[in-house]
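A single protein chain has been omitted; all remaining protein chains appear in their positions.
Presenting chain A:
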Amino acid sequence: MAEILDPTVPPAAPARRAGHAARRAGSFAAVVLSAYTLAFFLLYALPSDPVALMLERRSSGAGGASPERIAALREAHGLDDPLLLRYLTTLGRLLTGDLGTSFQSGRPVPEVLAAVAPGTLSLAAAALVIAVPFSVALALVTSWRSDGLAYRLLRHAPALIAAIPAFWLGLLLLRLFSFTLGWVPSSGGEGLAGLVLPAVALALPVSAALAAVLVRSLDDVRQAPFVELLTARGLPWRRVYLAHVARNALLPFVTLAGLTVGGVLVGTVITETVFARAGLGRLLASSVETQDAPVILAITVLAALVFATVNLAVDLLYPLLDPRLRRENGGAPA
């Protein structure tokens, strides 16, 4: 910290910047690789046999699959190779873009993912579009004055919202807006009408966390000496609050907003199930149920990629928000 604030330190050297970028890229790769490795060993180290499970589900107990046939199918899926070999060949295939085929449906994994991914992307985007402005607005209104009515009323709203189970919230929204009022369809992801409720259900818990962090951070900054100084110099509170307090309080919020992308993706598992929407979350849930390893691996790696990319973007955003970080190596922000 002392170094960063030291005015004698020269502006960022290009070499350092390159080093920084390389380190970031390295940690990006490490995150994705670890996610893959962890998912792979968890999946394949499980004692169950995905081929037997597939046949079981297809026949729903009618039987008829002989051990020889199970063995032949296992071989066809490469399940008999040593674990480490499979780990490496699967990794090699993933790197060349070959995601394999689903155990359950026999369809290529990219095809399976492509069929449902747009639904999840639009849902996640809609949820973020709701969550970020809503949480910022809620936090700004809450922290306007530490002794105001809004502060007293709204300070605990985020905790309350966060305490509502996403599942219940979804059912409640459905009950009110679909079944009682009949404003929007209860299922199906077509058009904006079908997107509103699930996006709200997904956005609310996320907004709660974001708002809570921002309120806390606004409260902290508001007590900083420079705020008192600015106020004493006669700057209107509105200006002090929005231009100085809010801006300085934004850093932790941006960090959390980045992490939230991961949270939103996780949330789609429940939201998509309740609202009967097709999507990656539901696909993941059903694939876990059937131990459809290629699909689970692909979704895991995809999620890790998205998560790592967003965090990289957030990292690159810091210097824009905080001039202090432009000077040095851009180490982790406060």
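What we mean here is this: a contact is a pair of C-beta atoms (placed from the backbone, for glycine too) under 8 Å apart; a residue touches a chain by one contact, two chains touch by 3 or more; residues count from 1.
Methods note: contacts and distances are computed from a predicted model.
Novice: What is the missing chain called in its UniProt entry, if the choices are "Solute-binding protein family 5 domain-containing protein", "Membrane protein", "ATP synthase gamma chain" or "Rhodanese domain-containing protein"?
Specialist: For the chain not displayed, UniProt's protein name is "Solute-binding protein family 5 domain-containing protein".
Novice: Check the options A:A21, A:A137 or A:L176 and report the residue that touches the missing chain.
Specialist: A:L176
Novice: Which residue, A:V32, A:V245 or A:L283, contacts the hidden chain when the whole complex is considered?
Specialist: Among A:V32, A:V245 or A:L283, only A:L283 touches the chain that is not shown.
Novice: Could you tell me which of A:V221, A:V274 or A:L302 touches the chain that is not displayed?
Specialist: Of the listed residues, the one touching the omitted chain is A:V274.
Novice: Applying the definition given at the start, please give the residues of chain A touching the unseen chain.
Specialist: 46-50, 52-53, 55-65, 69-70, 72-73, 101, 104-107, 112, 115-116, 152-153, 156-157, 160, 164, 171-172, 174-176, 178-182, 185-189, 272-279, 282-283, 286, 289-291
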